[in-house]
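I have placed the structure first, in the form of structure tokens, so that the comments after it can refer back to it.
Omission of a single protein chain aside, the complex is shown with its protein chains in their original locations.
Chain nomenclature is as follows: A, B, C and D, assigned in order of appearance, with residue numbering initiated at 1 for each chain independently.
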Amino acid sequence: MTETGIINISLAILFLPLLGFIVTLLLGKKIKSIYLFEVFILTVTLFAAIFVAFIKLSYYVDDRIIAEIQWFKLSETISIKLGFLIDNMTVIMLFVVALISALVHYFSIAYMKDDPRYNRYFAYLGIFTFSMNGIVLTNNILMMYIFWELVGLSSYLLIGFWFEKKSASDAGKKAFIVNRVGDIGMFAGILILFLTYNTFSFESIFHSIAAGKLPFNSDFWLTMTGILLFMGAIGKSAQFPLHVWLPDAMEGPTPVSALIHAATMVAAGVYLTIRIFGLLTADAMMFIAIIGMLSAFIPATIALTQNDIKKVLAYSTVSQLGYMVMALGIGAYKFTFFHLVAHAFFKACLFLGSGSVIYAMHHEQDIRNMGGLRKKLPLTYATFLIATLAISGIPLTSGFHSKDGILASSFAFGSLTGNWIFAIVGFLVALMTAFYMFRLVIITFHGQPRDQHKYEHAKESPFVMVMPLIVLAGLSIFIFYTPNPLNADEGWFISKWLPAPVLSAPNNTRFDFMQETAGAVTHNPSHGTITYSESYTEAMHGAHNPAMILALVLALSGMLLAYIFYQWKKINVDKLTQAIKPLYTFSLNKWYFDELYDKTFVAGTIGFSKLIGWFDAKIVDGIINGAGNLTRLLSVFTGAFDRIVIDGIVNFAAYLSGFIGLIFRRIQTGKVQTYLILVIFSIIILLFLFND
Amino acid sequence: MYDIIFYLFAAVTLVSAFFVVTNRNVVYSAFFLLFTFFGIAGIYVLLGADFVAVVQVIVYVGGILILLLFGVMLTNKITNVEIKTGTINILPAAIGVGIFAGVLLAALINSDWKTLPAGKPLPTTALLGSMLIQDYLLVFELLGIILLIALIGAASIARREKV
Amino acid sequence: MNNFPILSFLTFLPILGMIIVLFLPKKQELSIKVTTLVITGLQLVLSIVLLMNFNYSAGGINDPNSFQFIEKFRWIDIPGFSWIGNIKIDYFLGVDGLSTPLVLLTAIITFIATLSSWNIDKSIKGYFIMFLLLDTGMMGVFVALDFFLFYIFWELMLLPMYFLIGIWGGPRKEYAAIKFFLYTLFGSIFILLVMIGLYFSSMETLVDGTKVFTFNLLTIMDPNNYTPYGILSPLNPNNLRLIAYIALFIGFAIKIPMFPFHTWLPDAHVEAPTAISVILAGVLLKMGTYGILRVSYPIFPEITMSLSWFIALFGMINIIYGALAAMAQKDFKKLIAYSSISHMGYVLLGMSALNTMGISGAILQMFNHGTITAMLFLIVGVIYDRAHTRDLDAFGGLGVQMPAYTGFVTIAFFAAIGLPGLSGFISEALVFLGAFGSGTTRILGIISTLGILLGAAYMLWTLQRVFLGKLNEKWKSLPDLTAREYFMLVPLTAIVIFLGVYPTPMLDLMNASVNSMVKFINNAQVFYSSLNSF
Amino acid sequence: MITLILSNLSVNIQAIYPEIILSLTLVALVIFDLIFNKQKKFLPLISIIGLFFAFIFVIPEFGTSRSAFPTSENNSLLSIDSFSAFFKGLIIIASVFVVLFSMSSNEIKSCPDRQGEYYSLMFGMIIGMFFLVSANDLILIYLSIELLSLSSYVLAGFVKTSIRNSEASLKYIIYGSTSSGIMLFGISILYGITGSTNLFEINSVLGFSNVPQITFLISILMIFTGIGFKISIVPFHFWTPDIYEGAPLPITAFLSVASKAAGFAVLIRFIEITFAESLSKSGFWQLIPYVNWQNLLVLFSIITMTFGNFAALWQDNLKRLLAYSSIAHAGYLMLGVAVLSDQGLTAVLIYFSIYLFMNLGAFFIVMLIANKINSENIDDYRGLGYSIPFLSTSLAIFLVSLTGLPPTAGFIGKLYIFFALVDAKMIVVAIIALLNTVVALYYYIRVLKVMFLERTDKHVEIEISPLNFVIILALLAPTLIFGVYFTPLVNIAKNSIQLLGF
Partner (left out) sequence: MIEVGLNHFLIVSTFLFSLGIYGIITRKNAIMVLMGVELILNSANINFIAFARYGNFGLQGDLIALFVIVLAAAEAAIALAIVLNIYKTLATVNIDEVDSLKD
């Protein structure tokens, strides 16, 4: 298998879902079972992805395979290229995307069975997979942006899939527009990059930066560029303050939530940040870390009180993504990616599990109406539980490893820079995560059924739905990543597959511990835990065990608290909520973000647009048009604006010229002698005018 | 003597002209116009334009004035002695004409005319006659056409329309 | 092929058609329509032939030798003693990379507009006569290289447009028509004035060595041809070039239409019949920006450079103002009209950057907007034909009732908001690249990115209001697209997608010209600043 | 002595063959009318034949430059030059059309037994104009104006039974005779100042001796009043709308074109010959600076066009609207004069030639429609575009041309005016003039709007006789052709600006 072969297969992986999309969409009306074609395509894609991953990780593990073609050119010097960059992260992500996508396809076969637009749904899944693969495969930021937007489009289509529901179409619109806010920043960043480096390619950009070429020749603009690009991630990964769209996105079909809003699309932001990691300066990273921290914390507090099964998971997703972003901000490059992958599997599992529950409960999503489902849905319960353990960071799960790495990094970061806030929030969120996840599990699956009727009718989902759960739950076990259940550092995932990040931001702009010093192995592509400087390595070593223990303790206490509250009911939850009512309401209402945005940005824009519309119809159409300011001004003062306002040039000109004409016609009296008087006076006036 | 005669004629001319334009009775106006024309004829004589003076009397007094009187008679009932008509626009007309006359007068009087002492009046008729058929033959002919047109036009308007 | 006067054919074919239609009996409605369709179809074929024979490496802009398909002969040639005699006007047609895309666009849009005119039901003969006359005017503007000829074509469109809106338009058609007419005439008097001024400022050297005043755009562009005392000659220390530039710009800006000269557009669009809206938005608006690029830029390069910030400013205002105004609309068609204002702002912004990316983006955006907005107006037309209302709030849930239609709508809308993969994205991206690339316009470019967001907001909101949500029972019986409508929408969709994925053909077409324009403006700057140093 | 006079006479008579032919035609008409009282339909034919022969004798006058009827060694009454020949040509063309119009006019046909007078009087006008355009002497100018006016006074009131006609006639004669009286008084003052009524002689007097400023100005303004009355310049225009509306349509058309042309010709000749100092190489005239002609004319033209356009906005009567529009056009033409250069003059000639066709065309169609619907009210034109498409479309083309939009000839006319203005660096004036075009569009387009954009159930049928069809085509063709190919027109105009003495 040559590198060209890998490229070709990657091409196939990219375009097969597109083919599926086109065929399914166009023939959807004619052929009822065309969705099977899409499912088949995705299966093929999955195998191709596995194959590529296998080849790459086995034979080309140290290589970065790059292929470029020219897309279009504007002049001899300006040409825009498209291309692939296939490194280990790429193939792993490809695998993740293909796998989850395929599983979601299978799951949907049953879940979406009764939908009138069944085929279209699969078509949309196809284009999503295509777009996501594009993001993963690209070697340049422009193509990233292109697929980025396409992902946004697929997300829009899928969230609003049940567009007859106003809430669904609202949510789709909201998702798209909120994402666009971030995208504008990213777009601006891309423009700056291209203008500086005349290329979109990551590789070339990093080279140029390393060679000392900076945007507008200033560190500040490098930082800004990083932040601007990261704004894309803020939008797509639903980071604070643009996180508001993700919970609403749960209006889409649940498998979609699993695919897009848990595992893949929202991970794209993190993936983007990983890709541009090399150009981030310390300031930019700090910014990222703070955003990540806020995004980890705020949704976690919201998730504590939500009652919609999908909403809890959605906020947990935001929180976990915040975790990853924060981790990147503090330099935990490898663990971020690890957590990304791990999270993709267990969160997909959780969502699909919730889908299974919802399916069984006939589209009931409120957990207060559930309970005791453990017996009715044993397989769902088991897989859900495994995933919950993983997300809570209980040992033997993938989550334990990834989370532990991140927490250790935050610990190390604290010790190196004296900035402990990230560590504190990290642990706090770990606690909260364990708590709300187990709250969810307990209320849903344990205890007594609350809605007896629905409970009676609930039964375990069919095989196509359960099978994906099992696969995903399986992938949440540590063994796929590392042989050591307690330390992942030596495992193949961390040490073999993931190379150290290549830093190209100028030395003086980095964190101290990331600076190139003598003896540090910065650019060493060899594997291992050493990523930055000696001091960092030491700090990591030192942080590892305390962090692990503390994390474990917190996770377990979170679990314990959940059991106390909900399983054993030792503490009356209602009383407690009454006691901290303001806080509870605040959390229940999601910190009032939606209301705030509605009142400010949305209302502001719409109000402003109305103003402009009015302004345009009345004022511009008047003033420009020569509608005399004076009349207008006077009419404003007299408060009779609307009546007096004349719409437009024509009316006004007619009015004005009519007025002039009126004066003129006054003198055309029809009496010839009057005319003659005027003539005499005219001659007199002329005489005085021209007598000099 | 010359001066006195001038003033006499000037006074006749202007006073009767004033009555022409102010008198309310059309017939009176017409008769005042007669005096005006005579006065002007006198002035012509004073200026040594004998032939013109004669033509003035013949054409104006003999022709135009009679024509106007006919007009007056035809447009009023003969029995109505009080053939009065009103006036309009007096104030603006007075102001306008007043200013105009003032300016004109001031300008004319203050102008530096290249005057020569008036020569001894000579008979003009023969010379006028030869000018008329030599230098100004074209104008003369043109006047012929004008008169023809006037004839046709007046006849055209005045004649009874066959219905 | 070399001697075939293809441009004349392109331009005057509709006149031929007009004559044929003139002699067809009034009752033969079908044959009138078919004649028009055949004529516009032939035009389309000719324009494709043109494209196939196009030399991609020839730059054009200011170099007479690299224009293509040139047709040039003396049209008015009056010998004489002073200038009064020496009027020389050329019949001078030619295309370069700047005009060819627009020629193509005109051919496509006209053809589709003909199809869309199929359901015109009153005074069909008159309609198609006017339609064909308009066609000639539009085509002529894009191929004329002589200012006089350009102006004639420019004005030629006014009257047919007036009638097309005024007779076949909506309820307030008369108001809209007269508004359109007065506005554009107001603009064109400035163009006329500058045209005359330029005529007296530049001299062409004839073969025999004598020098004559000229309307030849290419001659006027050459700084060496300026006369010492022409009022618009840079050699004249008291020249009025700045004022002339602004006047000319206003003349063109009204057509674009640029804020604050845009208010004719919503009215004209709303009242015009669908086909005419399509032409109006698809082709006519491009004339403004084309005029600026073809006339203002190369003739006044130094002023262009010094005023580029203002052009960008107006571009920005157009983008944001148009978008916000669109958001406030309740009438579907008016919303699209305002979106046109917003999108033409990108063209202005791109042009103002004065670099390869910006100008390429601007021209590409002209083409793309032409196709996209044509789609949008067709879409409005389709729904209006069926529902007889355009009130956005009256609809809802049409996505269920008319899925195919909704599919096209979605594509058009997403193309309009610059979704990658569709043509709008590339041009907008290039525009922004250009705007960022020039120090003068950078800040304005940054602010303009807000337009991307606002664009998405109002378009998606519209999509939601009309197509998503619960189906309004009133529209239970609306049929989906007919074959004719498919025939109109599919080619446009194909273009939109094709150029979104593979813009190379269009960009290659214009690259040489764009680069020579950028080079020309920058070089000219040197020349003009050397004049100032005197 | 007598033989000398005769030989001189024969030379001079050769110079006025066209005028003589016209006079003979006039006589022929009168005699024919007297003898063959019943053969009225031959009268137009005779007129046209006369005009045709006059035209044939006008043609050789192009390119010549000589004087006729000398009053002293250097001065003469008449100038036979290209300039006058051009205007004579225009007048003949307009006359032919008006004769043709008259044949179809219901108003004229309503007086069957006065046809002879009608055509005779028309010839009176034509002869007056002919002398006007070539007159060198103020007295001849005055008398020609009177000849022209006297004939037109009668013609304006030709249909005696029509109140409208009679009123127009009365107003016209009062206004006209007063104006010409004022002019005569002005001439008398000018005569006092310079001792002559001959333009060349006045010119030479002005050239070497001082004249009393104010008095001179007064005299010039008074003379200008008389000419201004003929070409309806604001504020001497007041008669125009009333008389245009009141008079029979062919006469209105004739007044708006031919009589105005003659007026402009005499204005130009008066200004250029009386005040000429020298001619600069670039074609600009150097005038003796007693009167600031440029400012005066620019002021007049701006006031005139603005007034004409704005007043036209309000008109509901199409004839009256055209009257105001013709005032506005006089303003544009005046701009051409105001440039005081050969360029401007050429522009005026071009404009006039085009104006002739488009204005006559508009009046003709208004007449044809009025013949049928007995109304010139714009509201009665509603929907005519659908019932009489050919006439409506033709009217539309004429109106568009009057607006000055390409590709009609009206645009070329305006274009040349603006050429001249820009060349003279009178940019602001040009802008005002152009803005006026926009205003003009508004009322012209209103007619189009009513005809095409509004509909009515009333169906009007108008049969167009072959003759009328040909007439319309004959007027349409130049209106359209000169719009895209104006070389011949410009060539003629350019060759015709040579005045005697230049």
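In this text, a residue touches a chain if its C-beta (ideal position, glycine included) is under 8 Å from a C-beta of that chain, and two chains touch if they have at least 3 such contacts.
Note that the structure is a prediction, hence the values are computed from the model and not measured.
Peer 1: Just to confirm, in the complete assembly, which displayed chains does the hidden chain contact?
Peer 2: Computed over the complete complex, the missing chain touches A, B, D.
Peer 1: Based on the whole complex, identify which of D:8, D:110 or D:166 touches the chain you can't see.
Peer 2: Final answer for the missing-chain contact: D:166.
Peer 1: Quickly run down the residues of chain B that touch the omitted chain.
Peer 2: 2-3, 6-7, 10, 13-14, 17-18, 20-21, 26, 29-30, 33, 36-37, 40, 43-44, 47-49, 51-52, 55-56, 59-60, 63-64, 67-68, 70-72, 74-75, 85-90, 92-94, 96-98, 100-101, 104-105, 108-109, 113-116, 118-119, 124, 127-128, 131-132, 136, 139, 143, 146-147, 149-151, 153-155, 157-158
Peer 1: May I ask you to list the residues on chain A that touch the chain which is not drawn?
Peer 2: Residues of chain A in touch with the missing chain: 664-665, 668-673, 676-677, 680.
Peer 1: By the contact definition given up top, give the residues of chain D that touch the hidden chain.
Peer 2: 139, 143, 146, 150, 153-154, 157, 160-161, 163-164, 166-171, 173-174, 177-178, 181-182, 184-185, 187-189, 191-192, 195-197, 241-243, 245-246, 311, 314-315, 320
In this text, only the chains that are shown with their structure count from here on.
Peer 1: Can you check how far apart chain A and chain C are, centre to centre, with Cα atoms defining each centre and the answer in Å?
Peer 2: The mean C-alpha positions of chain A and chain C differ by 38 Å.
Peer 1: Using CA atom averages as chain centres, what separation in Å is found between chain A and chain D?
Peer 2: Computed value for the inter-centroid distance: 79 Å.
Peer 1: Rounded to the nearest whole Å, what is the centre-to-centre distance of chain B and chain D, using the mean of the C-alpha atoms as each centre?
Peer 2: The computed centroid separation for chain B versus chain D comes out at 31 Å.
Peer 1: Specify, in ascending order, the residues of chain B that touch 2 or more different other chains.
Peer 2: Where chain B meets two or more other chains at a single residue, that happens at 103.
Peer 1: Quick check: what residues of chain C touch more than one other chain, meaning two or more?
Peer 2: 178, 182
Peer 1: Quick one: in the complex, what on chain A touches chain B?
Peer 2: Result: residues 673-674, 677, 680-681, 683-684, 687 of chain A touch chain B.
Peer 1: Applying the document's contact rule, which stretches of chain B touch chain D when the two form their complex?
Peer 2: 103-104, 107-108, 110-114, 133-139, 142-143, 145-146, 148-150, 152-157, 161-162
Peer 1: Enumerate the contact residues on chain D facing chain B in the complex.
Peer 2: Contact set of chain D toward chain B: 5, 9, 12, 16, 23, 26, 30, 68-72, 77-78, 111, 113-114, 117-118, 120-121, 124, 127, 131, 139-140, 143-144, 146-147, 150-151, 153-154, 157-158, 160-161, 169, 189, 192-193, 195, 212, 214-215, 218.
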